[in-house]
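One protein chain is absent from this view; the other protein chains keep their places.
Every chain is named by a letter (A, B, C and D) in the order it is written, and numbering of its residues begins at 1.
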Amino acid sequence: MYKIAKENLPDLYEAIAETNTLYIPVKKAGQTNFEQWTRSAEVDIKTLKTVKSPKDAFFPQSENLYTCGKEGKKITITLEALTDESFVVFGMKACDVRGVEVLDKVFLAEPVDTFYAARREHGIIVAMACNEPELSCFCKVFGIDCTEPSGADVITWLIGDELFWRPVTEKGEMLTDSVKRLLSDGDDAAVEAKREEISKIVSKIPNMRLSLDGWGRDDKLERFNSPLWEDLYKPCIACGTCTFVCPTCQCYDIKDYDTGHGVQRYRCWDSCMYSDFTLMAHGNNRTSQMQRFRQRFMHKLVYFPTNNDGMYSCVGCGRCVNKCPQNLNIVKVIKAFKKEGV
Amino acid sequence: MQELINRTKELLADGTVARVLGWRRGDLPTNPEPAYFNDGESLSEFVYNGFCGANLSKYMIEASELDGRTLVFLKPCDTYSFNQLLKENRVDREKAYIIGVGCKGKISEASLNAIGIKNVIDVKGAELTDACDTLTIETLTGNTTCAYRDAMLERCHVCRGKEYVVYDELIGDSADTVDGDRFDEVRKIEAMSPEERFAFFKAELSKCIRCNACRNVCPACSCRKCVFDSTKFDSAQKANSDSFEEKMFHIIRAFHVAGRCTDCGECSRVCPQGIPLHLLNRKFIKDINTLYGDFCAGESAEGATPLTSFTFGDAEPGTV
Amino acid sequence: MPMNDNAEFRPKIVAFCCNWCSYAGADLAGSSRLTYPADVKIIKVPCSCRVNPMFILRAFEKGADGVIMCGCHPGDCHYSTGNYYARRRMTLLFSMLDYIGVEHGRTRVEWVSAAEGVKFSATMNEFVEKIKSLGKNVRLGDLRCRS
Amino acid sequence: MNKSDLLAEQIREISGVNPKKCMKCGKCSATCPSFDKMDIKPHQFVSYVDNDDIEPLTKSKSLWHCLSCFACVERCPRGVKPGKLIDAARQIAERQRGGDYLTPDEIPELFDEDTPQQLIVSAFRRYRK
Partner (left out) sequence: MQRIGVFVCHCGSNIAATVDVKKVTETALMEPGVVHAEDYQYMCSEAGQAKIAAAIAEKNLTGIVVCSCSPRMHETTFRTCAERAGINPYMVEIANIREHCSWIHKDVEEATKKAVILMRAAVAKVNLNTPLKPGESRVTKRALVIGGGIAGIQTALDIADAGYEVDIVEKTPSIGGRMSQLDKTFPTLDCSACILTPKMVEAAAHDKINIYTYSEVEQVSGFVGDFTVDIRKKARSVDMNKCTGCGLCQEKCPSKKTPSEFNRGLNTRTAIYTPFAQAIPNVPVIDREACIKFKTGKCGLCSKVCAAGAIDYEQKDEIITRKYGAIVVATGFDVIKLDKYDEYAYSQSRDVITSLELERIMNAAGPTKGHLQRLSDGREPKNIVFVQCVGSRCADERGKSYCSKICCMYTAKHAMLIRDKYPDVNVTVFYIDVRTPGKNFDEFYRRAVEEYGVNYIKGQVGKVCPEPDGSLTVYASDLLDNKQLRMSADMVVLAAAIEPSASVRQIATMLTASIDTNNFLTEAHPKLRPVESPTAGVFLSGVCQGPKDIPETVAQAGAAAVKAIGLLAKDKLMTNPCTAKADELMCNGCSQCANVCPYGAISYETRLVMGPGVRENRRVAVVNNALCQGCGACTVTCPSGAMDLQGFSNRQIIAEVDAICR
């Protein structure tokens, strides 16, 4: 266990950035999101939830796959290079880290997504325990311990005027070594006390006790066919907010961009809320917003666990709870089914 | 609120309306959602208070396709949106039974967050029957109070007034919430140097994640299929490219609603990245008012809009 | 594409010309041998009211440094009213571009009749000079088109 | 530009009149009250200016016979306003003579009972600073 004074954090960032690309919560025009660190960036590690999840670091909202060039009748194809330099994502929360584990299930399974795999290989996750879990959080429901994020390479705690730092993997150790000159030894007891403090807040949050009865791999068609969806989806305006702020939504679309000198084939996040989601030449297999709305929750709470040993693809970060324009969210869906006793 | 429920029950019972479009209590006090109610019983979940900011007029497009009349609650500003939709034949007046509800300004959790109040478990003082000057708030970490005004949405500070331009009946009182000029922010930007303006909009618009919430919530963006979703213009509607696409999207979005935008402020309310999108719409409104005479979209369900009319002596492009 | 820094800046300029007046005006400039820089490329549209603001933004996105729209003089529109609508649309669009900080002068509207070959040529010369003075358009372009 | 051209240009500038618009109808001379006393008639004035022939104008007696009644200005169908040209030529002549602006206070001393009222009004108009 190491620690560093808060006031020395800029030096730490600087040191990390010497050998890695550093992604860290940055405040821009009033909002905090993970962005590449620069000296002039306004780092904000106090805000609990960034608007977007840090998913971008491993699975960017849009990324080039390859570029076709054209000169005369000659066509060249250049594959986009895979990430081959290490980068650090600093300040991911426990739920965000779990989110990456969910993505792993999708992208690292055969056939392996090489773009994602390369990023996972070169990415180092420095997670941070949640100091003040919020009312919209419900990570505990999915077995996530926000006091001590698992799955990260380094875990940190912000305690008083100090940041406590514990490497947990080999990658984490290596990163620690590279910045060791800035760190001093830390005290496990302080961390334990902090964890205790956080747990107390968690226990006060009602949604942390949400029941997932009836969801998961056991359910097959009962929930799918429930008339409740017809009522629940109604306020949905079919925007992509919930999916774009979600740390686990992994659907993407592949598109071509005509640069005038050729074509860039890129992929970009898609949203199951959009009417052209899975649109094919013959049309769409989900023709109504109700069907698309249902897809999102069935996928997170039924299909995904069915296919992945019971792992839900919701991590309880609560971003959708905060951001839905019309106040719909997965918690309300779960509660609605509970109430109806379906 | 009880008055609303009672009247609604009457109208449902006597068959005047087939269903009700209103707000349903959320799982937290701050998050009521738009909802349909089909019978008197379900109305036990009905709610109308300061957090019911959503403009329900756009839902009436769909409701116009349903059998029977739909009772809809519209706040004064929402009636302008409804009227504009009526003008564009997107809603059916015959299918709507409009109860104009009083409005004392709308508040939101985001506004509370902005003044440092988080994790709100309970709120008192935001009912229509309340004075709406102070909110008493219980949070996860303790109790607090704040001025109602401080939790209000931007649009309410510059509210155009509490007139209803279309309704069948009115229930509830409104309060004057105005304490600013709605063009002040636009003027502030206009006064900047081009470099400052560019930096301002670059910072704001580069936050855009192309979630399309602004478009989808907008009652003027009522196209069955948006031009950005069509293949005709070959534009990427969901990839943020951090260069030009966002600007193009937001300029065109504002342009397409120019002369039709009622300045209901929903775009800015719903933006997950807090982009002040209304600043684009208001710029057009301000230009239109200055160049072509005061015009208020939605005020009337008849007549041409500023962009579908002209005078011989209009200003020349680039001169203003 | 390697850029020679020393080379004179040659802007890309798109000119939308209405079929009835301005395109004919450009023809007249041609038959009168009134020169203007080759940087200007004309797209024929039936009327200035056919010019969608999206076309203009598209041109900038794809790398144009300036866009000019020419139509019949107000009152002379072949379709009687087209240019009046175009005028309002462009007034608002240009004002918005100015508002978001795009350099004033990258866009222009000029009314050129079929008889105004001289005006067409003079306008284009002037516009190219203006764009040259403003330099390359960096505020509205899409980086993807620079590759 | 020679001196005469320059003067003609000056006259055009002072008067704000474009003599090219004249269609030579002579309506100005038709009702001019001082016509008989003028050596260069109002309509000729226009063509002199048009021909940049200013010397004779500044020496002409007509300058001092014009009452500035502006009937010609009112009635000219082409908006050429010969009266304004004469007025301008008069100013040039004044300047050449070194005559300076008058102040309004000086004017009352300069007129007698026979001075037409219009002349007084036009003097105010012309010599105001």
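Just so we're on the same page, a contact is a pair of C-beta atoms (placed from the backbone, for glycine too) under 8 Å apart; a residue touches a chain by one contact, two chains touch by 3 or more.
For clarity, every value in this text was computed on a predicted model and none was experimentally measured.
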Where the missing chain makes contact, among the chains that are shown: A, B, C, D
Which of C:Cys49, C:Cys70 or C:Ile131 contacts the chain that the document leaves out: C:Cys49
Touching residues (missing chain, whole complex) on chain A: 72-73, 258-261, 282-284, 287
Footprint left on chain D by the chain that the document does not show: 21, 23-32, 35-36, 41, 43-44, 71, 75, 77-79
Where the missing chain touches chain B, by residue: 65, 87-90, 221-227, 230, 232-234, 256-257, 304-305, 307-309
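As a working rule, only the chains that are shown with their structure count from here on.
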Central chain of the complex, centres being mean CA coordinates: B
Separation of chain A from chain B, taking each centre as the mean of its C-alpha atoms, in whole Å: 30
Chain A and chain D, separation of their C-alpha mean positions in angstrom: 88
For chain C paired with chain D, centre-to-centre distance based on mean C-alpha positions, whole Å: 48
Multi-partner residues of chain A (at least 2 other chains): 257
Residues within chain C bordering two or more other chains: 144
Contact footprint of chain B on chain C as seen in their complex: 53-54, 57-58, 60-61, 74-75, 81, 84-85, 87-105, 107-109, 139-144
Residues on chain B engaged by chain C in the complex (per definition of touch): 189-190, 194-202, 227, 233, 241, 243-245, 247-248, 251-252, 254-255, 258, 280, 283-284, 287-288, 291-292, 306-308, 310-312, 314-320
Of all residues in chain B, those that touch chain A in their complex: 26-28, 31-36, 54, 58-59, 109, 118-121, 140, 203-204, 206-207, 209-213, 215-217, 225, 229, 234, 236, 238-241, 266, 269-270, 272-275
